[in-house]
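Yeah, one chain of the complex is gone here, protein chain that is, but the others are all in their spots.
Showing chain A:
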């Protein structure tokens, strides 16, 4: 804990790094902390949670980073956030961001074979790419890329969702905005079980 950076900040164990998800930065993080608690790794990816105290939407901070990197070159970027730091209660964060409680969209996400359900806030994602990357990181799986023709052919896991009408659809079938308003919950299925959902042409 003795090495400081020039401005006196020791960021080592808080892993405040600015990088796109899936880039070398994250690999570095993984290696560095494989010998200590891997929750450090999770910590970096965990973001500030607006409403639900127990949401596991771990990717939002990297999403923020992405967006900000697109805009700024030299100006300081918002740092990737550590879970629960600074220690501000969720309801206080909401107020300051002038969000009302209705503006978040918490969804349950299950994955076949995984023991626990997770919850994500759809409001944190702006597009399918961000959402899928988020799910990949959360469940440590590969989902791959959606194609209209073949769905998620070639991936081990296929993301599906239940819509307002109770139908199970493939994530990506409808435009993002429509998805956001109609999705009730998500289920990441094993590819072998998802055959019936591959969108027909």
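In the analysis below, contacts are C-beta pairs under 8 Å (C-beta built on N, C-alpha and C of every residue); 3 or more make two chains touch, one makes a residue touch a chain; residues count from 1.
Note that in this section contacts and distances are computed from a predicted model.
Engineer: Choose one: "CCZ1/INTU/HSP4 first Longin domain-containing protein", "Tubulin delta chain", "Cytochrome c oxidase subunit 2" or "F-box domain-containing protein". The correct choice is the protein name in UniProt for the chain not shown.
Structural biologist: "F-box domain-containing protein"
Engineer: I need the residue numbers on chain A that touch the omitted chain, in ascending order.
Structural biologist: 1, 4, 8-11, 13-14, 36-40, 42-43, 46, 48-49, 51-56, 76-79, 81-93, 95-96, 98, 100-102, 115-116, 119
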